[in-house]
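One chain of protein is taken out of this complex; the other chains stay put.
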(Lines give C-alpha, C1' and ligand atoms only; values in the text may rest on other atoms or scores of the structure.)
Protein backbone atom coordinates (compact mmCIF):
# COMPACT_ATOMS: atom_id res chain seq x y z
CA UNK A 1 0.00 0.00 0.00
CA UNK A 2 1.10 3.59 -0.48
CA UNK A 3 3.32 4.86 2.30
CA UNK A 4 3.15 8.20 4.09
CA UNK A 5 5.93 9.50 1.86
CA UNK A 6 3.71 8.90 -1.13
CA UNK A 7 0.83 10.74 0.47
CA UNK A 8 3.06 13.74 1.14
CA UNK A 9 4.31 13.76 -2.42
CA UNK A 10 0.80 13.18 -3.66
CA UNK A 11 -0.39 16.25 -1.81
CA UNK A 12 2.41 18.26 -3.40
CA UNK A 13 1.43 17.02 -6.87
CA UNK A 14 -2.23 17.73 -6.15
CA UNK A 15 -1.38 21.27 -5.10
CA UNK A 16 0.55 21.82 -8.33
CA UNK A 17 -2.33 20.36 -10.33
CA UNK A 18 -4.91 22.47 -8.55
CA UNK A 19 -2.91 25.66 -9.05
CA UNK A 20 -2.24 25.01 -12.74
CA UNK A 21 -5.80 23.97 -13.53
CA UNK A 22 -6.90 27.18 -11.76
CA UNK A 23 -4.69 29.17 -14.15
CA UNK A 24 -6.35 27.44 -17.11
CA UNK A 25 -9.79 28.23 -15.74
CA UNK A 26 -8.86 31.83 -15.04
CA UNK A 27 -7.48 32.31 -18.57
CA UNK A 28 -10.69 31.06 -20.15
CA UNK A 29 -12.70 33.41 -17.92
CA UNK A 30 -10.53 36.40 -18.80
CA UNK A 31 -10.95 35.68 -22.51
CA UNK A 32 -14.72 35.58 -22.02
CA UNK A 33 -14.71 38.95 -20.27
CA UNK A 34 -15.95 37.66 -16.93
CA UNK A 35 -15.66 39.84 -13.83
CA UNK A 36 -13.51 39.05 -10.78
CA UNK A 37 -16.11 36.68 -9.35
CA UNK A 38 -16.45 34.87 -12.66
CA UNK A 39 -12.67 34.48 -12.95
CA UNK A 40 -12.47 33.05 -9.45
CA UNK A 41 -15.38 30.68 -10.01
CA UNK A 42 -13.98 29.38 -13.28
CA UNK A 43 -10.53 28.95 -11.72
CA UNK A 44 -11.94 27.06 -8.75
CA UNK A 45 -14.27 24.99 -10.93
CA UNK A 46 -11.44 23.96 -13.24
CA UNK A 47 -9.13 23.19 -10.31
CA UNK A 48 -11.54 21.37 -8.02
CA UNK A 49 -14.43 20.26 -10.26
CA UNK A 50 -12.89 16.91 -11.14
CA UNK A 51 -12.28 16.02 -7.51
CA UNK A 52 -15.75 17.16 -6.51
CA UNK A 53 -17.31 14.91 -9.17
CA UNK A 54 -15.11 12.04 -7.94
CA UNK A 55 -16.18 12.51 -4.33
CA UNK A 56 -19.88 12.77 -5.20
CA UNK A 57 -19.61 9.58 -7.27
CA UNK A 58 -17.92 7.60 -4.50
CA UNK A 59 -20.03 9.11 -1.73
CA UNK A 60 -17.28 11.01 0.12
CA UNK A 61 -19.30 14.11 0.93
CA UNK A 62 -18.85 16.92 1.48
CA UNK A 63 -16.11 16.73 -1.19
CA UNK A 64 -12.62 17.56 0.02
CA UNK A 65 -12.44 20.12 -2.78
CA UNK A 66 -14.76 22.40 -0.87
CA UNK A 67 -13.75 21.50 2.67
CA UNK A 68 -9.94 21.45 2.56
CA UNK A 69 -8.20 24.83 2.77
CA UNK A 70 -5.04 23.32 1.33
CA UNK A 71 -6.83 22.73 -1.96
CA UNK A 72 -9.06 25.78 -1.97
CA UNK A 73 -6.22 28.21 -1.38
CA UNK A 74 -4.13 27.38 -4.47
CA UNK A 75 -7.33 27.22 -6.53
CA UNK A 76 -8.37 30.73 -5.54
CA UNK A 77 -4.78 31.92 -5.79
CA UNK A 78 -4.53 30.67 -9.35
CA UNK A 79 -7.65 32.63 -10.21
CA UNK A 80 -6.35 35.80 -8.56
CA UNK A 81 -2.97 35.53 -10.27
CA UNK A 82 -4.66 35.17 -13.63
CA UNK A 83 -6.97 38.09 -12.89
CA UNK A 84 -4.24 40.57 -12.01
CA UNK A 85 -1.53 39.29 -14.29
CA UNK A 86 -3.13 37.43 -17.18
CA UNK A 87 -0.85 38.67 -19.96
CA UNK A 88 2.03 37.14 -18.04
CA UNK A 89 0.17 33.90 -17.64
CA UNK A 90 -0.58 33.77 -21.34
CA UNK A 91 3.06 34.40 -22.18
CA UNK A 92 4.17 31.36 -20.22
CA UNK A 93 1.44 29.21 -21.74
CA UNK A 94 4.04 26.64 -22.80
CA UNK A 95 5.04 26.21 -19.17
CA UNK A 96 1.40 26.16 -18.17
CA UNK A 97 0.83 23.34 -20.65
CA UNK A 98 3.65 21.29 -19.15
CA UNK A 99 2.34 21.90 -15.65
CA UNK A 100 -1.14 21.04 -16.89
CA UNK A 101 0.20 17.65 -18.00
CA UNK A 102 1.53 17.20 -14.47
CA UNK A 103 -1.87 18.08 -13.01
CA UNK A 104 -3.53 15.62 -15.37
CA UNK A 105 -1.12 12.90 -14.25
CA UNK A 106 -1.51 13.65 -10.55
CA UNK A 107 -5.31 13.74 -10.72
CA UNK A 108 -5.63 10.55 -12.79
CA UNK A 109 -3.46 8.62 -10.32
CA UNK A 110 -4.84 10.13 -7.12
CA UNK A 111 -8.45 9.89 -8.35
CA UNK A 112 -8.24 6.21 -9.25
CA UNK A 113 -6.26 5.50 -6.06
CA UNK A 114 -8.95 7.10 -3.93
CA UNK A 115 -11.66 5.11 -5.72
CA UNK A 116 -9.75 1.86 -5.15
CA UNK A 117 -9.28 2.71 -1.48
CA UNK A 118 -13.05 3.25 -1.19
CA UNK A 119 -13.64 -0.29 -2.44
CA UNK A 120 -15.04 0.79 -5.80
CA UNK A 121 -14.99 -1.86 -8.55
CA UNK A 122 -12.00 -1.80 -10.91
CA UNK A 123 -13.77 -0.52 -13.99
CA UNK A 124 -15.53 2.19 -12.01
CA UNK A 125 -12.20 3.16 -10.44
CA UNK A 126 -10.70 3.73 -13.88
CA UNK A 127 -13.65 5.85 -14.94
CA UNK A 128 -13.48 7.83 -11.72
CA UNK A 129 -9.75 8.41 -12.23
CA UNK A 130 -10.39 9.80 -15.70
CA UNK A 131 -13.30 11.88 -14.40
CA UNK A 132 -11.06 13.36 -11.71
CA UNK A 133 -8.47 14.28 -14.31
CA UNK A 134 -10.71 15.76 -17.02
CA UNK A 135 -13.86 16.72 -15.08
CA UNK A 136 -12.60 20.12 -14.00
CA UNK A 137 -11.87 21.13 -17.57
CA UNK A 138 -15.29 19.95 -18.70
CA UNK A 139 -17.06 21.99 -16.01
CA UNK A 140 -14.86 25.01 -16.85
CA UNK A 141 -15.85 24.81 -20.51
CA UNK A 142 -19.55 24.26 -19.83
CA UNK A 143 -19.65 27.31 -17.56
CA UNK A 144 -17.79 29.34 -20.16
CA UNK A 145 -20.26 28.35 -22.86
CA UNK A 146 -17.88 26.35 -25.02
CA UNK A 147 -17.84 22.70 -26.05
CA UNK A 148 -15.45 20.84 -23.72
CA UNK A 149 -12.00 20.84 -25.31
CA UNK A 150 -11.33 17.30 -24.16
CA UNK A 151 -14.07 16.09 -26.53
CA UNK A 152 -12.55 17.64 -29.61
CA UNK A 153 -8.88 18.13 -29.36
CA UNK A 154 -5.70 16.19 -28.88
CA UNK A 155 -4.97 13.09 -26.92
CA UNK A 156 -5.84 14.30 -23.45
CA UNK A 157 -8.02 11.72 -21.77
CA UNK A 158 -6.20 8.67 -23.10
CA UNK A 159 -3.02 9.14 -21.04
CA UNK A 160 -5.20 9.68 -17.97
CA UNK A 161 -7.04 6.43 -18.66
CA UNK A 162 -3.76 4.55 -19.04
CA UNK A 163 -2.54 5.87 -15.71
CA UNK A 164 -5.78 4.92 -13.99
CA UNK A 165 -5.62 1.42 -15.46
CA UNK A 166 -2.09 0.97 -14.10
CA UNK A 167 -3.22 1.98 -10.61
CA UNK A 168 -6.29 -0.27 -10.68
CA UNK A 169 -4.46 -3.30 -12.07
CA UNK A 170 -1.73 -2.88 -9.47
CA UNK A 171 -4.40 -2.64 -6.80
CA UNK A 172 -6.06 -5.85 -8.00
CA UNK A 173 -2.67 -7.61 -7.96
CA UNK A 174 -1.90 -6.32 -4.48
CA UNK A 175 1.11 -4.55 -5.96
CA UNK A 176 0.30 -0.93 -5.18
CA UNK A 177 3.49 0.74 -4.07
CA UNK A 178 5.08 4.15 -4.22
CA UNK A 179 7.06 2.97 -7.22
CA UNK A 180 3.95 1.95 -9.13
CA UNK A 181 2.14 5.18 -8.31
CA UNK A 182 5.07 7.39 -9.25
CA UNK A 183 5.62 5.31 -12.36
CA UNK A 184 2.00 5.82 -13.35
CA UNK A 185 2.34 9.57 -12.81
CA UNK A 186 5.45 9.68 -14.98
CA UNK A 187 3.81 7.63 -17.75
CA UNK A 188 0.73 9.84 -17.92
CA UNK A 189 2.91 12.95 -17.88
CA UNK A 190 5.23 11.58 -20.57
CA UNK A 191 2.44 10.44 -22.87
CA UNK A 192 0.67 13.74 -22.57
CA UNK A 193 3.84 15.73 -23.32
CA UNK A 194 4.52 13.53 -26.34
CA UNK A 195 0.96 14.08 -27.58
CA UNK A 196 1.40 17.85 -27.27
CA UNK A 197 4.80 17.83 -29.00
CA UNK A 198 3.74 15.62 -31.88
CA UNK A 199 0.33 17.27 -32.09
CA UNK A 200 -1.25 13.85 -31.84
CA UNK A 201 -5.00 13.56 -31.81
CA UNK A 202 -7.41 10.73 -31.33
CA UNK A 203 -8.82 9.49 -34.65
CA UNK A 204 -11.85 11.21 -36.13
CA UNK A 205 -14.80 9.59 -37.87
CA UNK A 206 -14.40 9.23 -41.64
CA UNK A 207 -16.10 12.01 -43.53
CA UNK A 208 -18.63 10.69 -45.96
CA UNK A 209 -19.70 13.85 -47.71
CA UNK A 210 -18.02 16.93 -49.11
CA UNK A 211 -14.67 17.23 -50.79
CA UNK A 212 -11.70 15.19 -49.66
CA UNK A 213 -9.60 17.22 -47.27
CA UNK A 214 -6.36 16.26 -49.00
CA UNK A 215 -7.22 18.86 -51.64
CA UNK B 1 -43.33 -7.09 -5.67
CA UNK B 2 -41.52 -7.63 -8.97
CA UNK B 3 -40.44 -11.19 -9.50
CA UNK B 4 -37.06 -12.46 -10.73
CA UNK B 5 -38.54 -12.84 -14.21
CA UNK B 6 -39.25 -9.14 -14.27
CA UNK B 7 -35.74 -8.30 -13.21
CA UNK B 8 -34.33 -10.42 -16.03
CA UNK B 9 -36.59 -8.76 -18.55
CA UNK B 10 -35.83 -5.39 -17.02
CA UNK B 11 -32.14 -5.97 -17.54
CA UNK B 12 -32.80 -6.87 -21.17
CA UNK B 13 -34.80 -3.68 -21.67
CA UNK B 14 -32.13 -1.64 -19.91
CA UNK B 15 -29.47 -3.10 -22.19
CA UNK B 16 -31.52 -2.17 -25.25
CA UNK B 17 -32.06 1.31 -23.87
CA UNK B 18 -28.41 1.79 -23.05
CA UNK B 19 -27.29 0.66 -26.49
CA UNK B 20 -29.79 2.82 -28.36
CA UNK B 21 -29.15 5.91 -26.25
CA UNK B 22 -25.45 5.33 -26.93
CA UNK B 23 -26.16 5.42 -30.67
CA UNK B 24 -27.97 8.74 -30.23
CA UNK B 25 -25.04 10.17 -28.29
CA UNK B 26 -22.54 8.90 -30.83
CA UNK B 27 -24.50 10.42 -33.73
CA UNK B 28 -24.55 13.84 -32.09
CA UNK B 29 -20.80 13.59 -31.47
CA UNK B 30 -20.07 12.61 -35.09
CA UNK B 31 -22.11 15.56 -36.33
CA UNK B 32 -20.09 17.87 -34.08
CA UNK B 33 -16.79 16.51 -35.46
CA UNK B 34 -15.60 15.04 -32.16
CA UNK B 35 -12.72 12.56 -32.14
CA UNK B 36 -12.96 8.92 -31.08
CA UNK B 37 -12.74 9.78 -27.40
CA UNK B 38 -15.43 12.43 -27.77
CA UNK B 39 -17.73 10.00 -29.57
CA UNK B 40 -17.28 7.41 -26.85
CA UNK B 41 -17.83 9.93 -24.06
CA UNK B 42 -20.98 11.31 -25.63
CA UNK B 43 -22.29 7.80 -26.27
CA UNK B 44 -21.60 6.71 -22.69
CA UNK B 45 -22.97 9.96 -21.26
CA UNK B 46 -26.20 9.65 -23.23
CA UNK B 47 -26.58 5.98 -22.32
CA UNK B 48 -25.67 6.09 -18.64
CA UNK B 49 -26.08 9.74 -17.62
CA UNK B 50 -29.71 9.39 -16.60
CA UNK B 51 -29.00 6.41 -14.38
CA UNK B 52 -25.97 8.10 -12.86
CA UNK B 53 -28.07 11.17 -11.95
CA UNK B 54 -30.70 8.83 -10.47
CA UNK B 55 -28.17 7.00 -8.32
CA UNK B 56 -26.52 10.21 -7.08
CA UNK B 57 -29.96 11.60 -6.16
CA UNK B 58 -30.99 8.50 -4.20
CA UNK B 59 -27.55 7.98 -2.68
CA UNK B 60 -26.69 4.66 -4.37
CA UNK B 61 -23.01 5.41 -5.02
CA UNK B 62 -20.93 4.59 -6.88
CA UNK B 63 -23.66 4.57 -9.53
CA UNK B 64 -24.26 1.22 -11.24
CA UNK B 65 -23.76 3.00 -14.56
CA UNK B 66 -20.02 3.23 -13.90
CA UNK B 67 -19.57 0.03 -11.91
CA UNK B 68 -21.55 -2.57 -13.88
CA UNK B 69 -19.83 -4.04 -16.94
CA UNK B 70 -23.17 -5.19 -18.31
CA UNK B 71 -24.23 -1.56 -18.75
CA UNK B 72 -20.87 -0.08 -19.68
CA UNK B 73 -20.24 -2.57 -22.47
CA UNK B 74 -23.31 -1.81 -24.60
CA UNK B 75 -22.79 1.90 -23.96
CA UNK B 76 -19.23 1.82 -25.29
CA UNK B 77 -20.25 -0.56 -28.07
CA UNK B 78 -22.95 1.85 -29.22
CA UNK B 79 -20.34 4.59 -29.42
CA UNK B 80 -17.90 2.40 -31.35
CA UNK B 81 -20.57 1.26 -33.80
CA UNK B 82 -21.53 4.85 -34.48
CA UNK B 83 -17.90 5.86 -34.89
CA UNK B 84 -17.02 3.24 -37.48
CA UNK B 85 -20.36 3.03 -39.22
CA UNK B 86 -22.24 6.26 -38.66
CA UNK B 87 -23.77 6.60 -42.15
CA UNK B 88 -25.43 3.24 -41.57
CA UNK B 89 -26.72 4.36 -38.21
CA UNK B 90 -28.14 7.52 -39.71
CA UNK B 91 -29.88 5.54 -42.43
CA UNK B 92 -31.77 3.45 -39.89
CA UNK B 93 -32.71 6.51 -37.85
CA UNK B 94 -36.38 5.51 -37.98
CA UNK B 95 -35.53 2.23 -36.29
CA UNK B 96 -33.28 4.09 -33.85
CA UNK B 97 -36.20 6.32 -32.98
CA UNK B 98 -38.44 3.33 -32.22
CA UNK B 99 -35.72 1.76 -30.09
CA UNK B 100 -35.20 5.12 -28.40
CA UNK B 101 -38.86 5.06 -27.36
CA UNK B 102 -38.23 1.64 -25.86
CA UNK B 103 -35.21 2.95 -23.97
CA UNK B 104 -37.28 5.87 -22.70
CA UNK B 105 -39.95 3.46 -21.48
CA UNK B 106 -37.50 1.09 -19.84
CA UNK B 107 -35.63 3.86 -18.05
CA UNK B 108 -38.76 5.67 -16.83
CA UNK B 109 -40.12 2.46 -15.31
CA UNK B 110 -36.85 1.10 -13.94
CA UNK B 111 -35.81 4.51 -12.59
CA UNK B 112 -39.01 5.11 -10.67
CA UNK B 113 -39.05 1.47 -9.51
CA UNK B 114 -35.55 1.80 -8.09
CA UNK B 115 -36.49 5.04 -6.32
CA UNK B 116 -39.56 3.40 -4.79
CA UNK B 117 -37.48 0.44 -3.65
CA UNK B 118 -35.07 2.87 -1.94
CA UNK B 119 -37.95 4.28 0.09
CA UNK B 120 -38.02 7.61 -1.72
CA UNK B 121 -41.25 9.62 -1.41
CA UNK B 122 -43.81 9.19 -4.22
CA UNK B 123 -43.38 12.60 -5.81
CA UNK B 124 -39.60 12.32 -5.73
CA UNK B 125 -39.83 8.84 -7.24
CA UNK B 126 -41.76 10.20 -10.21
CA UNK B 127 -39.22 12.97 -10.72
CA UNK B 128 -36.36 10.50 -10.44
CA UNK B 129 -38.02 8.22 -12.99
CA UNK B 130 -38.29 11.09 -15.46
CA UNK B 131 -34.71 12.16 -14.71
CA UNK B 132 -33.51 8.62 -15.42
CA UNK B 133 -35.32 8.62 -18.74
CA UNK B 134 -34.36 12.07 -20.05
CA UNK B 135 -31.18 12.88 -18.08
CA UNK B 136 -28.81 11.12 -20.44
CA UNK B 137 -30.08 13.10 -23.40
CA UNK B 138 -29.76 16.37 -21.47
CA UNK B 139 -26.14 15.63 -20.52
CA UNK B 140 -25.40 14.59 -24.12
CA UNK B 141 -26.74 17.89 -25.42
CA UNK B 142 -24.98 20.03 -22.81
CA UNK B 143 -21.64 18.38 -23.61
CA UNK B 144 -22.27 18.86 -27.32
CA UNK B 145 -23.01 22.55 -26.84
CA UNK B 146 -26.66 22.48 -27.83
CA UNK B 147 -29.83 23.30 -25.92
CA UNK B 148 -31.33 20.03 -24.65
CA UNK B 149 -33.78 18.72 -27.24
CA UNK B 150 -36.20 17.57 -24.58
CA UNK B 151 -36.79 21.21 -23.61
CA UNK B 152 -37.84 22.30 -27.06
CA UNK B 153 -39.22 19.52 -29.10
CA UNK B 154 -42.00 17.01 -29.13
CA UNK B 155 -43.72 15.20 -26.37
CA UNK B 156 -40.80 13.29 -24.92
CA UNK B 157 -40.84 13.67 -21.17
CA UNK B 158 -44.60 13.46 -20.71
CA UNK B 159 -44.89 9.73 -21.58
CA UNK B 160 -41.99 9.06 -19.20
CA UNK B 161 -43.79 10.95 -16.44
CA UNK B 162 -46.98 8.98 -17.02
CA UNK B 163 -45.08 5.70 -16.77
CA UNK B 164 -43.37 6.79 -13.57
CA UNK B 165 -46.71 7.84 -12.06
CA UNK B 166 -48.16 4.41 -12.82
CA UNK B 167 -45.25 2.69 -11.07
CA UNK B 168 -45.41 4.95 -8.04
CA UNK B 169 -49.18 4.75 -7.63
CA UNK B 170 -49.04 0.96 -7.93
CA UNK B 171 -46.28 0.96 -5.31
CA UNK B 172 -48.39 3.06 -2.95
CA UNK B 173 -51.34 0.71 -3.44
CA UNK B 174 -49.17 -2.35 -2.84
CA UNK B 175 -50.07 -3.46 -6.36
CA UNK B 176 -46.64 -3.55 -7.98
CA UNK B 177 -46.50 -6.65 -10.15
CA UNK B 178 -44.85 -7.76 -13.34
CA UNK B 179 -48.08 -6.97 -15.14
CA UNK B 180 -48.16 -3.41 -13.89
CA UNK B 181 -44.53 -2.82 -14.73
CA UNK B 182 -44.82 -4.26 -18.21
CA UNK B 183 -48.04 -2.38 -18.73
CA UNK B 184 -46.29 0.86 -17.77
CA UNK B 185 -43.47 0.12 -20.20
CA UNK B 186 -45.94 -0.53 -23.01
CA UNK B 187 -47.92 2.64 -22.25
CA UNK B 188 -44.81 4.87 -22.29
CA UNK B 189 -43.62 3.22 -25.49
CA UNK B 190 -47.02 3.52 -27.16
CA UNK B 191 -47.53 7.16 -26.18
CA UNK B 192 -44.07 8.10 -27.39
CA UNK B 193 -44.55 6.34 -30.73
CA UNK B 194 -47.91 8.08 -31.18
CA UNK B 195 -46.28 11.44 -30.42
CA UNK B 196 -43.60 10.79 -33.04
CA UNK B 197 -46.10 9.64 -35.67
CA UNK B 198 -48.53 12.50 -35.16
CA UNK B 199 -45.70 15.00 -34.66
CA UNK B 200 -47.32 16.05 -31.39
CA UNK B 201 -45.63 18.68 -29.29
CA UNK B 202 -46.28 20.14 -25.89
CA UNK B 203 -48.01 23.53 -26.12
CA UNK B 204 -45.89 26.65 -26.53
CA UNK B 205 -46.40 30.03 -24.89
CA UNK B 206 -48.57 32.47 -26.85
CA UNK B 207 -46.50 34.91 -28.86
CA UNK B 208 -47.28 38.47 -27.95
CA UNK B 209 -45.07 40.42 -30.32
CA UNK B 210 -44.13 40.32 -33.97
CA UNK B 211 -46.25 39.34 -36.93
CA UNK B 212 -48.78 36.55 -36.66
CA UNK B 213 -47.17 33.33 -37.81
CA UNK B 214 -50.15 32.45 -40.07
CA UNK B 215 -48.64 34.88 -42.54
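First chain written, first letter: the chains are A and B, and each begins at residue 1.
Here, contacts are C-beta pairs under 8 Å (C-beta built on N, C-alpha and C of every residue); 3 or more make two chains touch, one makes a residue touch a chain.
Keep in mind it's a predicted model, so treat the numbers as computed, not measured.
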{"item": "Of A:13, A:30 or A:168, the one touching the omitted chain in the full complex", "value": "A:30"}
{"item": "Touch criterion as defined above, residue of B:8, B:151 or B:186 at the omitted chain", "value": "B:151"}
{"item": "Chain B residues touching the omitted chain (full complex)", "value": "56-59, 115, 120-121, 123-124, 127-128, 138, 142, 146-148, 150-153, 155-158, 201-205, 208"}
{"item": "Those residues of chain A which, in the complete complex, touch the missing chain", "value": "29-30, 32-39, 41-42, 52, 56, 59, 61-63, 66-67, 69, 72, 83-84, 86-87, 142-145"}
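The rule we apply is simple: only the chains that are shown with their structure count from here on.
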{"item": "Superposition rotation for chain A onto chain B, Cα-based, multiple of 5°", "value": "120"}
